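The complex is shown incomplete by one protein chain, all other protein chains being positioned as in the whole.
Chain IDs A and B follow the sequence of writing; residue 1 opens each chain.
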Amino acid sequence: MPEQAEGTAGSPTNEVRDFLRRRREQIAQRWADEPLFRAVFTVSRDEAVEAGKAVVDALAQVADAARVEDPDAAGFTSVREQLARMGAARSRAGLSTAQVSSELAALRQPVENLLVADLPDASAEHARDCVTTLSVLMGTLRVVVMQTALSEGQALIDRQRLQLLEVATPVIKLWDGIVAVPLIGTLDSARSQVVMETLLESIVEQQARYAILDITGVPTVDSLVAQHLMKTVAAARLMGAECIVSGIRPAIAQTMVHLGLDLGTVVTRASLADALGYVLHQLGVGIVNPVANGPVTR
Amino acid sequence: MHTAAGAQARLPIRSDMDLVWVRQHVRQAAAQIGFGLVDQTKLVTAASELARNTLVYGGGGTMETEPLAEGGTRGLRLTFSDEGPGIADLEQALSDGFTSGGGLGMGLGGARRLVHEFAIESNPGAGTTVRVTSWVGRAPRPREEI
Partner (left out) sequence: MSEAFPGPHAGPVTGHVPVLRLGEVLLVTLQGDLHDSTAQQLQQDLAETISRSGATGVIIDISGVEIVDSFLGRVLAEIAGQTELLAARTVLVGMRPAVAITLVELGLTLPGVHTALSTEVALDLLTRHAPSSHFGGLRQESP
């Protein structure tokens, strides 16, 4: 930039940018002593300083792009993850959103002091403009952290939803080498994925040669559900296990026929008991029924 | 600093050997971003299919990886570019079973089923660019939507 004298640089934004780049080390050093950085980076002070430098660099980049008011500015991208971690760490420590916000606000003062000290020769108006620009920039930083904190909250909800899915999908060992999953409720794509993964994992764990998918508790079987069942059966087969689908209620069987759904080569049985009987027979295990005085396996 | 920025890269696809590097790089990037084991495997497999297409049909090219973050969801975008002869009939190339050499014809269509977003741009004589994106923790697309 031509004709740019020390202390009286062009626009306030450029001034702030140059200041951030010049005072990077000092700002990071001061931030490292602030509660926010001290509480998050507990391993070493150097770690806090490094993190501080990254934030200063991001702020300088945002100022360079003249987007001090834009929380979506590209400059923030590189530190978004770090800021999210910092915000999350403070939330986990039991701080309210307002408390995190005020810890963030506390980062402004040390920077502002340095900036004012750097502008002894500037006109009052220019100095004020620069301080205002810095305030806006620091405010935007706060917005960025709060945004990521909120999305962290959303991520938490998503994680819990996923955990709920896993809880709702128990895999039961019925016999040596036989596992079963009783499916209850609607099977959407997310749930089917979890069912498939849990079942296949348990096939490996239990070295189960047979897996029974019981759909007695599934209210409807549309083409999507049928497709998921077929995929699970195919994946199990690739691993060396046979999957049996049981519990296809008459009403569902009717709908499936109406819809033209075909489970293809998949072995199906009316009930879980029938499926178990089939598998035991395959394994060569016979059970003697004392009442009927004969084997019930089929 | 340790961020997802480490996952951004551009790799050459010039030989069989490069396919191995592409797979290892995508595996690492996906793990770093937080993809679960199954999604990592899907993404690496899609990358392998697309990189092989780039090599075999495009006469070589590059793959770029780019970590993404959108509304708290993280993702990985892979872009495969070549300056080969291009694809005349995209519809046909994407349909299962179609192949103009080698594979089982699962390359493009198969890769498309393994990712969340799939975009292809190709003109005869002007090369092909395939861009795929997957997001952490998102359910796979049901096949109907494809």
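Observations, loosely collected:
Keep this in mind: contacts are C-beta pairs under 8 Å (C-beta built on N, C-alpha and C of every residue); 3 or more make two chains touch, one makes a residue touch a chain.
This one's a predicted model, so the numbers in the text were calculated from it and none came from an experiment.
Counted over the whole complex, the shown chains touched by the missing one are A, B. Touching the chain that is not shown, out of A:106, A:156, A:172 or A:239: A:239 (per the contact rule at the top). If you put the hidden chain back, the residue from B:40, B:65 or B:79 that touches it is B:40. Although one chain is not displayed, its contacts with chain A can still be listed: residues 196-197, 200-201, 203-204, 207-210, 231, 234-242, 265, 282-284.
Taking the complete complex into account, residues 16-17, 19-20, 23-24, 27-28, 31-38, 40-42, 44-45, 48-49, 52, 96, 102-104, 106-107, 109-111, 113-114, 140 of chain B touch the chain not shown.
In this text, only the chains that are shown with their structure count from here on.
If you check the complex, the residues on chain A that touch chain B are 50-51, 54, 77-82, 148, 150-152, 154-155, 158-159, 162, 188-190, 193, 197, 223-224, 227. Put simply, chain B touches chain A in their complex at residues 1, 3-5, 38, 69, 71-73, 137, 139-144.
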